[in-house]
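Chains shown are a subset, placed as in the full complex.
The letters A, B and C name the chains in turn, as written, and every chain counts its residues from 1.
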Amino acid sequence: MAEKHVLFTFNHAPYGSIWYNEGLRAVVGVTSGIDEHTVDVVYVGDGVYFTLKGVERTDSAKYLGTLAKGGYKLKAERESLEARGIDPSELAEDVEVISRADVVALVDRADATIDF
Amino acid sequence: MATLGFLLTLGPFQFENWDTAASLAEAALDKGHEVRMFLYLDGVYNPVKLQTFPDLDVMPKDRFAALASRGAKIIACGICVNARGLEKGKDYVEGVKVGGLPDFAEIVAESDSLITL
Amino acid sequence: MANLYLLGAPAGRNGLALAERDEAAAVVLIQDGVYLDVKCLAGKKVYAVRKDVEKRGLASRLPGSVELIDYGKLVDLVLENKVINFA
């Protein structure tokens, strides 16, 4: 069966709804099965609020730990951060800021996309 | 012929996503394609077989049962099922199975295109 | 093969911003995504699910260039292109 490269986008802020966390559970599920897919994890729109330094990550810690071990970085879209007045210095250390053009390049690279 | 995959994370009634997912899956089967669907989070509420609501002619669960009877492979996330008190899907319509995220990973592998709703 | 952006709500706005920058983009408006303002997509192919547009009384408010489609056509599009999900 075909291994695929899957782009996950996170669109909801924590914690009003649960996609921010259950989406990470799904990312881990998709990367760790017999079908060894690879992924990109990108925060866009209100999703970027999850990448703030001070966000409590208790419930997401195990998924984030697994992803970090797999060499994955969390990516946040610069234009979404700017629109919300968030400076890169306010972000957690494991977050990489990329441009909207970079996100489009990830769209091009992906075999499938999933939005949470 | 191709395979169309779905990830559905919302339940019946409250949001329109279940209806769009069912309609697209029906259209795909009509065209001879294969359908795979993973019910995640509130999506697992859709196939509960005791739904009864005078305002709707056809219950959501009947749409999903019909899809399954036409060969669509529909799998619900077991963790989500049990969290919501649905006891391993014991009151699900026929044809809907309970599984886990590895099944979703397989759906991602098998599907020519994947739709998230 | 286009990047076929499936735009609903609330994530549709985020997908719209990407589609605007994506030369390979085509767009399908579904569900509450039919309320999106697609002016920024001038020159790109935009579809909308006919049922979603008509129930909401929006047929006259959408640009004439938007093509209304049924679910059968959407299945064709989804299988002929790469789906970029923003429901």
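As a convention for this text, a residue touches a chain if its C-beta (ideal position, glycine included) is under 8 Å from a C-beta of that chain, and two chains touch if they have at least 3 such contacts.
As the structure is a prediction and not an experimental result, all values here were calculated from the model.
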The full complex in this file has the stoichiometry A x2, B x2, C x2
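Rule of thumb we're sticking to: only the chains that are shown with their structure count from here on.
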Cα centre of chain A to Cα centre of chain C, whole Å, reads 24
Where chain B touches two or more other chains simultaneously, the residues are 113-114, 116
Going by residue number, chain C touches two or more other chains at 82-83, 85, 87
Per the touch rule, the chain A residues reaching chain B in their complex are 1-4, 6, 18-19, 22, 25-26, 28-30, 33-35, 37, 112-116
The answer for chain C against chain B in the complex is residues 6, 8, 30-32, 49, 70-72, 74-76, 78-79, 81-83, 85, 87
Counting only contacts in the complex, chain B reaches chain A at residues 7, 9, 40-41, 100-102, 104-106, 108-111, 113-114, 116
